[in-house]
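Excluded from the complex is one protein chain; the other protein chains are retained at their positions.
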Amino acid sequence: MSIRSRHEREGEPMLPLMDRDDVDAFLALEFPQMRHAGREIIVAEVRSGTAVLRFAPDERDLRPGGTVSGPSLFALADYAAYAVVLAHVGPVALAVTTNMTINFLRRPRPGPLLAEARLLKLGRRLAVSDIAVRPEGDDELAAHAVATYALPHERG
Amino acid sequence: MSIRSRHEREGEPMLPLMDRDDVDAFLALEFPQMRHAGREIIVAEVRSGTAVLRFAPDERDLRPGGTVSGPSLFALADYAAYAVVLAHVGPVALAVTTNMTINFLRRPRPGPLLAEARLLKLGRRLAVSDIAVRPEGDDELAAHAVATYALPHERG
Amino acid sequence: MSIRSRHEREGEPMLPLMDRDDVDAFLALEFPQMRHAGREIIVAEVRSGTAVLRFAPDERDLRPGGTVSGPSLFALADYAAYAVVLAHVGPVALAVTTNMTINFLRRPRPGPLLAEARLLKLGRRLAVSDIAVRPEGDDELAAHAVATYALPHERG
Partner (left out) sequence: MSIRSRHEREGEPMLPLMDRDDVDAFLALEFPQMRHAGREIIVAEVRSGTAVLRFAPDERDLRPGGTVSGPSLFALADYAAYAVVLAHVGPVALAVTTNMTINFLRRPRPGPLLAEARLLKLGRRLAVSDIAVRPEGDDELAAHAVATYALPHERG
């Protein structure tokens, strides 16, 4: 992994320290259940302050009718929030979600979903992001979440 | 299922309309993934304004170190909120979670968890409950959530 | 007030039914405390799916050091959420906040604040919006909120 030093970039906190490939590889290693038995969650994009994940659900993620279940939408939002924090603080495996508020807005039609996480604040101790979940190729949100991560002590 | 009429009980909104066995049977039918491949979520208790679920996690629910993952804690809280609403409005399969806020408080030690959901409000259109999740035999909370369910139009 | 009929616009739910002047006049009438004793909250802009409020705080809104208090930031976010719902459903005085999650991100420097509320969903029964609060002329968020409003029965 080609991870650039966080300390080179002190004044520009919203520049990613890891690129898409780095973040994807790190997550796949840490959370093998992201790609398992037909489910596929990949990091589709990392840019300043933002990470986008693409989620192809499998049977376990679906409710009757083909709609993705609430817990699977939550898991997707949680991975996306983790990805955007990871991309901007570097590979800190110990960051933990402390709080998530999720609103379920519309039952998504069957098919892949995109989750776009955006950093609202990257502090020394807490990172707050919001996450918009929508079906691929659709503008209407299926879910919206706001997540807080506690960052490890030794940071910054 | 021996479901008593909701209309007999108009003035006592916090008395359950379904008992533990009814709620457990209904959930098991609607959400087969609650008991599958080693995971077991059962309705342990239903009483006025309250439902308690017991969750024996399987491999899929665990993070390295044996702690239950955030999405599995979310799913448990969501089932518990559904159970307490179901118990008090009767078998209305269409109630949907619209909003959940969850705080992850302490990594739970390995083993079964109890989730106690308590109705804060049971209105005609919305039901709000809070959910306390703790390891069985432990007083310290692992997680705490507040959930809002939208109730179907034809209700009450 | 020149309020256009909601029914002309069925297929375009994100087009406002009231313009900036309408919304501002309605709010000022309904909430006289928005402009009182030095405090001034005005509707600065209404456009598709969005309303922006400008808040000039007075003494009551400040903590020692000149920073705006949490309850005043909450009130501002609540007015902004109300404004964007009002603008898009028409003058329905009975809409009520049912749920708000607010994250306090940075102490804002003294001076006016802007609150931009954006509709995430406008359903028949619930409207969900998020609200970004920042000091005027600054990109960094002071606070971020997500609000749910219950809409009156007779709507839609």
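A, B and C label the chains in the order they appear, each numbered from 1.
Everything below uses one rule, namely that contacts are C-beta pairs under 8 Å (C-beta built on N, C-alpha and C of every residue); 3 or more make two chains touch, one makes a residue touch a chain.
Since this is a predicted model, take the numbers as computed values, not measurements.
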> Mind pulling the subunit C residues that touch the left-out chain?
Replying inline: 33, 60, 70-72, 74-75, 78, 96-104
>> Suppose we count only contacts with the excluded chain; which residues of subunit A make the list?
In response: 98-99, 101, 125-126, 148, 150
> Contacts of subunit B with the missing chain: which residues?
Replying inline: 101, 103, 105-106, 120-121, 128, 130, 141, 144, 146, 148
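Throughout what follows, only the chains that are shown with their structure count from here on.
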> Where the centre of all protein Cα atoms falls, which chain's Cα centre is nearest to that point?
Replying inline: A
> Just curious, how far off is subunit C from subunit B if you go by their C-alpha centres, in Å?
Replying inline: 34
> Approximately how many whole Å separate the CA-defined centres of subunit A and subunit C?
Replying inline: 28
> Of all residues in subunit B, which are in touch with two or more distinct other chains?
Replying inline: 98-99, 101
